[in-house]
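So the structure is just underneath, and the comments pick up after that.
Note that one protein chain of the assembly has been removed; the remaining protein chains are unaltered in position.
Residue numbering begins at 1 within each chain, and the chains themselves are lettered A, B, C, D, E, F and G in the order written.
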Amino acid sequence: MARGERIQIAHPGWCKNCGICVSVCPTDILITGKKSVEILDLEKCIGCHNCELICPDFVLKVVANDEN
Amino acid sequence: MARGERIQIAHPGWCKNCGICVSVCPTDILITGKKSVEILDLEKCIGCHNCELICPDFVLKVVANDEN
Amino acid sequence: MMKTKIFRPEKRAVLIQGDQAVVEGALAAGVEFFAGYPITPASEIAEGFARELPKIGGKFLQMEDEIAGMAAVVGASLAGKKAITATSGPGFALKQENLGFATMVEAPVVVVNVQRVGPSTGLPTSPSQGDVMQARWGRNGDQEIIALAPASVTESYELTIKAVNLSEKFRQPVVLMLDEVIGHLREKIYLSTSDEIEIIDRKRPAADQDPDQYLPYQLTDDLIPPMADYGSGLKYHTSGLFHDQSGFPDGKNETAKLMQDRLHNKLHNNLDQIILYQKDIRKDDRVAVLSYGSAARTAISAVNTGRKDNLKAGWFKLQTIWPFAEKEVAELAAQVETIIVPELNQGQLIREVKRAAAGQAKVLGINSYAGELIKPEEIRALLEEVL
Amino acid sequence: MMKTKIFRPEKRAVLIQGDQAVVEGALAAGVEFFAGYPITPASEIAEGFARELPKIGGKFLQMEDEIAGMAAVVGASLAGKKAITATSGPGFALKQENLGFATMVEAPVVVVNVQRVGPSTGLPTSPSQGDVMQARWGRNGDQEIIALAPASVTESYELTIKAVNLSEKFRQPVVLMLDEVIGHLREKIYLSTSDEIEIIDRKRPAADQDPDQYLPYQLTDDLIPPMADYGSGLKYHTSGLFHDQSGFPDGKNETAKLMQDRLHNKLHNNLDQIILYQKDIRKDDRVAVLSYGSAARTAISAVNTGRKDNLKAGWFKLQTIWPFAEKEVAELAAQVETIIVPELNQGQLIREVKRAAAGQAKVLGINSYAGELIKPEEIRALLEEVL
Amino acid sequence: MGRYEIRLSGAGGQGMILAGIILAEAGVMVDNLNISQSQSYGPESRGGASRAEVVFDEDQIDFPKVIKPDLLVCLTQESFDQYGADLKSYGVIIADSGIDISEVKPEFKDNIYQLNILDLAAKEIGNEISANMIVLGIIARIIQTRIPVEFIKKAIIEKVPPKTVDLNIEAFELGFDLKLDKRSYIYGRI
Amino acid sequence: MGRYEIRLSGAGGQGMILAGIILAEAGVMVDNLNISQSQSYGPESRGGASRAEVVFDEDQIDFPKVIKPDLLVCLTQESFDQYGADLKSYGVIIADSGIDISEVKPEFKDNIYQLNILDLAAKEIGNEISANMIVLGIIARIIQTRIPVEFIKKAIIEKVPPKTVDLNIEAFELGFDLKLDKRSYIYGRI
Amino acid sequence: MDFEKYLRMDKLPHIWCPGCGHGTILNSFIRAFAESDFDQDKTVVISGIGCSGRATGYLNFDTLHTTHGRAIAFATGVKMANPELNVIVMTGDGDGSAIGGNHLIHAARRNIDLTVILFNNQIYGMTGGQFSPMTPTGDLASTAPYGNIDQNFNLAELVAGAGGTFIARGATFDPRQLKKLYLAALKHKGFSFVESLSQCPVSYGRQNKAGDAVEMLKKQEEDTINFKKWQQLSTEEKKLKYPLGILKELDNPESEYTVRYQKIIEQVNNEGAL
Partner (left out) sequence: MDFEKYLRMDKLPHIWCPGCGHGTILNSFIRAFAESDFDQDKTVVISGIGCSGRATGYLNFDTLHTTHGRAIAFATGVKMANPELNVIVMTGDGDGSAIGGNHLIHAARRNIDLTVILFNNQIYGMTGGQFSPMTPTGDLASTAPYGNIDQNFNLAELVAGAGGTFIARGATFDPRQLKKLYLAALKHKGFSFVESLSQCPVSYGRQNKAGDAVEMLKKQEEDTINFKKWQQLSTEEKKLKYPLGILKELDNPESEYTVRYQKIIEQVNNEGAL
């Protein structure tokens, strides 16, 4: 959960907007959008991986800040 | 195990001479014969049913003395 | 015992799927037991029975697999109930061993196979008639099966009733071969009233049957031994080994021969009751389109529109595909020049047609085996070619 | 990889049963894997492999049932081994679903069926040819199978080698149909030396095959895609659903059509390599006795003794029963007046003969279906009747 | 009179199949009218295009699926692209306004009618999934000589969840009232 | 020369099948002699009559089972009753002396030869189950022009448990030495 | 005891080999049945294929000799079709735990009121001595000529793991206990399972030089121990002995499958009446 890592919607096209990631984000920065998940405030992401690990669709990836 | 009951070779034709009854008779009065089981000394039978219960071929039957 | 538990005072038009029509037909025919395992496109049949059977005190069983489902219906049949199971190709393969057993012990049961495209898992949601030969030959040994193939939702209903009746009458498993199109098609059909339906119950021994004299596989004149329900006190033995009239195997070749012949003849002496078909062949028709199941819908459509353009063509629709209508097809072959056999497979029943035709008529197939219905225009084109 | 692990420096005469000859043949052909489930009269095959396979580092697996046995050999085949299973009728029924799967994924495997009398448990220790149609039609869907039928212990040996070779060559399950008589018969046979035996191994991708370019179901010219062993780094997908060249299902009808056609044509373009038969028909023979398996022994005996009395009869023995030798039989029908087809069943392959003959010759059956061999005198009697 | 073929196409979840079933149920209420209703299952059981078909005829229905539609509904571009080229010469295509119909076959140019079905559903009814009811309304008007409008309404009431009946009927009416009459042949040969 | 058919019949446990296999194994040692050996499994796998057959021929053996035996051995009444009526006109029946052969077909009256095989086994060898070796000895003499006696001995040695070789050979010799020559056609057309 | 009533006298002697334990199982069974309250005319005995499968042929009930491994599935159909019938399954270790293993665990899971008697002779008897899932590791079998590498099931644990409510083990050396176990199993309302150790002197015994039936019975006695005593053993000692007796018994007739189904029927019909 290095502060230097943050979430990335790595494969937006795969997102099915199921909301699971939203429910596990400790900082409440994810929301289901019109078609797929959206990030409310990337800055607040603590890179905890919760969302990445549980996403059934391989959409999310915690990456180094500079990759984002 | 009433003394008034004794073994009977009820179905001699069915006996396969396997000797199992012989091995469980507490009074050693059964022997395997030429083709089938034989009773050495009926008088000594205590009617314990051991042989009857274990015979795989339904050959033996403990019956009242007067039936024998 | 009631003849039927379904009481339906008036004829009623409903929109139902072929799969549901099987359920309705079976209930109308007195079926009280279903055991099976879900599979596309036959799951709706299981679901229908799960819903309906408890209402009439019947039993629905979802078993651990198709093999068990087949075994359970045979068990239920021997216990005195009219019983049915339903599956699709891969599951039908699994049922074969116990289907052979049912033939051998002469247990009336109905096996529904809603066909999808094989081999193997294939195309689970697309229609096929690829199991026609499997129905006849899927088991070890020779024994004949009765197999019916409905071409519409109405026929799904009617032929289910027929299937139950034939199975009861001949102590014989009957296979009902739908295909995905018919199984899932919704059509308007009329459910019959109770007294419109002829219901046949298996012949049972007389109430005063002496248990010591009862022969569960008696060689009666009609070759169909009276069948006792388990628990009726007649205490008889049933085995998948060849057995004599008493039901006990003796391993003698003569015994096996007698039984093989009886099993064969009880059907073959009664083909007129078993072989169902419809036809519309006019004197001067030169071509006949012979078909069954959903392919018959295409065939009849093509012939009817073709006739409007004066094509000399007629149609012949088999409702009973096994035993094969040898005689009828031989006669047809003598009458027309060409027989066209459209099938949703690579050509299965056409082999029988060719055999029966024995060179008397040209026999041509039209085949679709990748999940699509044959289109009327395809048959039309061939009709025009040969005419 | 060695071509074969069996090294046999000199030809050797031995007295062995047909079942054992299957084991010897399989080992000679490079089989290293057996999985199955015991059943009379095929258990000796399992027992033979249990004894022999560990000696060459091969694997013998007794599975929980026939279904698992069939699955395991397909798995072993995909893992790169030549694999075989053996059973009899009831078990053969259970193998059908996964046999269809093998066809679909094009896994070379050999399935031996030592036939006994069915239906069902039937007569477990008596011979039959009652599963001939089951071999061809026991599964859902159309797909062809290759089936060979040895008529002697020597042929059991030779045709097992053939079966393995054909399965490897065509990426295709092959069924070897013995019957109880051949399976249990002891005959003197000569086991070949290693270099006498032609051994065919499946076509594999080139060693430098680019994994990203590998198409496990590639549409090659010969219609037989090169097959990679699991673990060779090509990481491909295999499915019993219809699939495209990459092995992935897409559910499209076109994909299914392409695959159905390829599966069919890879055999039908090569019938000359697949259809094996022997015959002795003289120009002026008016009758041919067409047979296979143990019935052929009777047939040839009857013809040979008949000829001594100047009967104008010849014999035609099919070693390959599926695909059926259409062309050859049609030619035969054009040549002779009558074809007699003796079978240990109620008449199975005769249906094919009739179809192929298409009325050109009279086709008559002689059938024994209760566990006894047909006797030469029975055929002789019919020969005299028709001549 | 005679055989009449309807094909409803759209995306999974747009309720085309329910619409097809409702039409068929309504047809059942018409004496002596035969009905065949079917749907395609896509290659996968979930997602992708969805298609429902209804065929009705006073005579026996031989071929149970649409051979060439008299009436084709397309709610998505994908469905239009797939089915838009298949129509009887006097048939009708109802396409959602969102669809680019520029590639329509020249011979069907005059048979196609665009209506803002999805928009209306979202905006007027406030619920995109009532698009199918709007479609039913449009169809009801077209086929009213064969299947009475009340029967379709009755079928809707029977088939949709009780709580949603009003909303669905509202959408149906909305569809029914959409003006189609500017080109009168639009009714085809019903 | 030519086809020669042997049928060995007796009760289960009398070793007829082993005898058949040994004969066949001996035949294998003869160059260019073909052999087919089979046995019947009774209706049940255990008990009852037991039958072994050996056919040999320098030519190919078409039908692999006995059509009509050249040589028939019967050790029990049951087997005699079942098989005793089936023999080539010039064939030979070897029957145990315990068998009542009064019902033999008149045409075979002169072909039948009774020997006290079981008795000899029990008394001379002291072991009833060596009856099959005595039978082999008898047969060996009859067919010696086709299958050399040593081959049969060799086959016995290979097939019986090592510890019992001597006893078995002894029984074999006993059988071989039994006088059969009082009717010379006894050798049939070997 | 008048056991003739329960036997088909005209079919005896049976085809089992001399000393085969299967006969003793049958013997114990009919005595148990005689002591029960069940109606002979309302009892169905169902078997699969194997030497054990032949049992039904000798029993004077409605009897069904099915396909290999499927007896329990047939029995499930019979019982559900007519829950008044008392349904007993006789199966072999191969029949019941190899090919038939799935039906066994599912019947146990459903807790359907069948009495399953498994004839465990640790071998495929009928087909000539191939190893079964109950053949101990190391034993010889015709398909394990170098010693069996398979590990055998502990069937009691398997059936318990599947949810069976009555599980017992008996052995032919002690027919008195066998009878008691069968009687208790018959009475149990729910799925009951009695593994019955049997000796096969022919297909098992010969290959394994196990001696005759008498010797095999002696060995059986040595290898087993009463369940109560077994419970007091150390974990290590436990592994060396098979416990005999009732190993599990959960009395909850309401959870029996046909009873549960009957409730559904009532529920549906009451709802209809509302």
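Structural remarks
By our rule, contacts are C-beta pairs under 8 Å (C-beta built on N, C-alpha and C of every residue); 3 or more make two chains touch, one makes a residue touch a chain.
It should be emphasised that the depicted structure is a prediction, and the values quoted were computed from it without experimental measurement.
Note that of C:Pro38, C:Pro108, C:Gly138 or C:Gly183, the residue touching the chain absent from this view is C:Pro38. When the whole complex is considered, the residue among D:Glu24, D:Asp65, D:Asp285 or D:Glu352 that touches the unshown chain is D:Asp65. For the options D:Ser43, D:Asn98 or D:Ser192, the residue in contact with the chain missing from this view is D:Asn98. Checked against the full complex, the candidates D:Ser239, D:Asn270, D:Asn304 or D:Gln335 give a single residue touching the omitted chain, namely D:Ser239. In the full complex, chain C touches the omitted chain through residues 37-40, 43, 46-47, 50-51, 54, 60, 62, 64-66, 90, 120-121. For chain D, the residues touching the absent chain in the complete assembly are 32-33, 35, 54-55, 57, 59, 61, 63-65, 67-69, 71-81, 83, 97-98, 101, 105, 229-241, 248-249. The missing chain lies against chain G, touching residues 98-99, 101-102, 105-106, 109-111, 133, 146-147, 149-154, 157-163, 255, 257, 260-261, 263-264, 267-268.
Just so we're on the same page, only the chains that are shown with their structure count from here on.
Among the other chains, E has the CA centre that is most remote from the centre of chain G. Our note on geometry: chain B versus chain D, Cα centroid distance of 56 Å, whole angstroms.
Remark: chain F and chain G have CA centroids separated by 45 Å (rounded to whole angstrom). Counting partners per residue, chain E has no residue that reaches two or more other chains.
Those residues of chain G in touch with two or more other chains are numbered 16-17, 49, 67.
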